[in-house]
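I have placed the structure first, in the form of structure tokens, so that the comments after it can refer back to it.
Excerpt of the complex: some chains, original placement.
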Amino acid sequence: MPDKHELVLTRLVLDVLKPHKPGMVEFAQALTGLKGVTRVEVSIIEVDADTETVKLTIEGNNINFEQIANTVKQLGAAVHSVDQVTYSHPTKQQT
Amino acid sequence: MPDKHELVLTRLVLDVLKPHKPGMVEFAQALTGLKGVTRVEVSIIEVDADTETVKLTIEGNNINFEQIANTVKQLGAAVHSVDQVTYSHPTKQQT
Amino acid sequence: MPDKHELVLTRLVLDVLKPHKPGMVEFAQALTGLKGVTRVEVSIIEVDADTETVKLTIEGNNINFEQIANTVKQLGAAVHSVDQVTYSHPTKQQT
């Protein structure tokens, strides 16, 4: 557990290229069990023949980027780019 | 009932292609009885000769995508795409 | 009276084609006496020679679409389309 004054990763916005399977709901759900994650939102950006581009927003307290990126990879998808990263004080609600 | 720290499906935005019958009101109402659903909103996007495209937003606590998709199918409509999926902590109000 | 956990129709947005008579104010007022209605708003969208298109928004608790559509018809107007339908928990204030 980080020192109370330490800033932790609280928000990540990722541009992700994923196959159509697993679907949006399964994809989002697979990310909900990760350490510190309190909110997962997946929004469709563009749909192509075999793939779709989604904006993946993960919020939480002290979330772990490596773990998220690995889970995305295990789902057959790829982090195309990291669009936004926020470090701040943890919010009160801890998972 | 999910563990209090577990994230649950709290919001779904679906792009749905439906026939003109059942109408908007009947279509929305048919989705209100499903488990965990606390809000159903249907907005018209485009009207064609035999069909209409609607944006269907379902909010709730621990809503069930399969059940929603099945109900949509039973209404003669089809989930064209899942536009947004949100997993978060359940809100206080439980149905 | 619906079960306290039941979702009820709380908002309707209708696209209505109406003659110039009755006027906007009489038209809105005629809808205020219907069961469950707590707010009626009529906004002008387009004015033509003999008719005008208005956006009619009805809010309330457990409002009745059939009753609203019938009243609109009795006023010589027609529901051109249902643009938005919301089912949610009733709000506290009951009429």
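Should a chain be cited, it is by its letter among A, B and C, assigned in written order, with residues numbered from 1 in that chain.
Going forward, a contact is a pair of C-beta atoms (placed from the backbone, for glycine too) under 8 Å apart; a residue touches a chain by one contact, two chains touch by 3 or more.
Being a predicted model, the structure only gives us computed values, none of them experimental.
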Full complex stoichiometry in copies [only 3 chains shown in place]: 7
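As a working rule, only the chains that are shown with their structure count from here on.
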Touch-based graph of the chains, sorted into line, ring, star, complete or other: line
Magnitude of the superposing rotation for chain A and chain B (Cα, nearest 5°): 50
Whole-Å gap between the CA centroids of chain A and chain B: 23
Chain A-chain C separation of Cα centroids, rounded to whole Å: 42
Residues of chain C whose C-beta touches two or more other chains: none
Residues of chain C touching chain B in the complex: 5-7, 9, 12, 65, 81-89
For the chain A and chain B complex, residues of the former touching the latter: 23-25, 27-29, 31-33, 37-44, 47, 93, 95
